[in-house]
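Presented below is the structure to which this report refers.
A protein chain is absent from this complex, but the other protein chains hold their places.
And then chain A:
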Amino acid sequence: MIKLNINNKNYELDIDPDTPLLWVLRDTIGLVGTKYGCGVAQCGACVVHLNGEAVRSCVTKISRAAGQNVITIEGLSENNDHPLQKAWVELDVVQCGYCQAGQIMSAAVLLRENKNPTDKDIELAMEGNICRCGTYLRIKKAIHLAAEIQRNGS
């Protein structure tokens, strides 16, 4: 039995401890907002927060998450009102949308650690997240806007 907390809810799972967190989330728990893109920690579509840190759930064994707290895109905010979610909607960032949950989860850690990131800070923090549609420029703008929303508390 593996116990863990996902989006502030406790789970007890009878599962192969080597199973990647990604597939536990998607197949076992049914939280499909976290995406499969590459399976080898190269694209960032599967980023979730493990005790507040951004991890690639496709290479994070469920045993490593045991007894710890996982936050997925579904649990990032209560009413879909995280500054990043607001900024993403406001600036119409998405095209196909598939990579965006991972982008937002990576950006959320950056914004927690750095209240006013520069372009360079954003590039460094987000380099592991691929977007084939090429929405990078809007993602960068949205992170700046989210930082502003966060600073102004609105």
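Criterion: a contact is a pair of C-beta atoms (placed from the backbone, for glycine too) under 8 Å apart; a residue touches a chain by one contact, two chains touch by 3 or more; residues count from 1.
Convention: contacts and distances are computed from a predicted model.
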{"item": "From \"Xanthine dehydrogenase family protein molybdopterin-binding subunit\", \"Formate hydrogenlyase HycD\", \"Assimilatory sulfite reductase (NADPH) flavoprotein subunit\" or \"Phosphonate ABC transporter, permease protein PhnE\", the hidden chain's UniProt protein name", "value": "\"Xanthine dehydrogenase family protein molybdopterin-binding subunit\""}
{"item": "Those residues of chain A which, in the complete complex, touch the missing chain", "value": "16, 19-20, 23, 26-28, 30-40, 42-43, 45, 72-74, 76, 79-80, 84-85, 88-89, 92-101, 104, 119, 122-124, 126-140"}
